[in-house]
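Excluded from the complex is one protein chain; the other protein chains are retained at their positions.
On to subunit A.
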Amino acid sequence: MLGRFGSLVPVVAQNVQIQQQQRGMATLKSISIRLKSVKNIQKITQSMKMVSAAKYSRAERELKQARPIGSGASQFYEKAEIAAPAELPAKLLIAITSDRGLCGAVHTSVARLIRNELNNDQQNLKVVCVGDKSRMILQRLYGKSIIMACNEIGRLPPTFNDASRLADAILKSEYDFGSGEIVYNRFKSVVSYSTSTLPVFSLAAVKTAAKLPVYDSLDDEVIQSYLEFSLASLLFYAMKEGACSEQSSRMTAMDNASKNAGEMIDKLTLTFNRTRQAVITRELIEIISGASAL
């Protein structure tokens, strides 16, 4: 181990010497290489911004259509005043993220909320990760709490089919939860979103609700299928909100990246020109002083 370090040090020292020897020319070259790569990065971030702007406008249009579904589905839970049952403390958290990164803090803020909940009570909490990003963030420390993860989210806009398949998988997972929360990013405007939660409940929780007797002619089967459908609609709504905030956040992130790249390009062009001028001046001095010495 030590021997290897010993042989490395002289190599590094040699390199520094070579670089110092031919500084003028080499920096000119290296600056132009860096300039080129930053310009390429700017092109990439700019086109990514364009793509996500187009995707965002579509996502926002679709979100407007999905909002009544979400509010309609959650209204029963609010108006019937359903609370989590005390005898069944098991809880389910559904993290709505996607597979794609480079979009600011949308995924980390969802994961952070879940992490805080898990730190409080790891016994009765299980997590369903929708999208690879939340799984990647959570699995290292809380891998045992994850009961399910799904990917291939975010490439295409979410559909009701995706949501109902997810709801089906959650109901078939045989995790007996009393209540749950869907953690998602609620879209506010192009520049802001807030990480919020939507409650979901199981049949056991609904049956113990104080206001349930107000509702007429209910049997378990009706409530069960009602709950299954409302879980799907809530998931659909949350996925739409998540997709919209993700695209808008990616748009701002890429806009910032292009701006920063622009600043870097400006600075690099300035140093490039300065160095070039310095090289020319030095060569002139060399020629002139050489000629006058003759």
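Just so we're on the same page, contacts are C-beta pairs under 8 Å (C-beta built on N, C-alpha and C of every residue); 3 or more make two chains touch, one makes a residue touch a chain; residues count from 1.
Methods note: contacts and distances are computed from a predicted model.
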Checklist outcome for this item: Record lookup, UniProt, unshown chain, options "cAMP-dependent protein kinase regulatory subunit", "ATP synthase F(1) complex subunit delta, mitochondrial", "Ribosomal RNA-processing protein 42" or "EOG090X0I6M" -> protein name "ATP synthase F(1) complex subunit delta, mitochondrial"
Checklist outcome for this item: The one of A:I44, A:L156, A:V214 or A:A278 in touch with the missing chain is A:V214
Checklist outcome for this item: Only one of A:S225, A:N256 or A:Q277 touches the unshown chain, namely A:S225
Checklist entry - If the hidden chain were put back, which of A:I69, A:I96 or A:I114 would touch it? => result A:I69
Next on the checklist: Tell me which stretches of subunit A touch the chain missing from the display.
Outcome noted: 65-66, 68-69, 71-73, 75-76, 79-80, 159-160, 164, 211, 214-218, 222-223, 225-226, 229-230, 232-233, 236
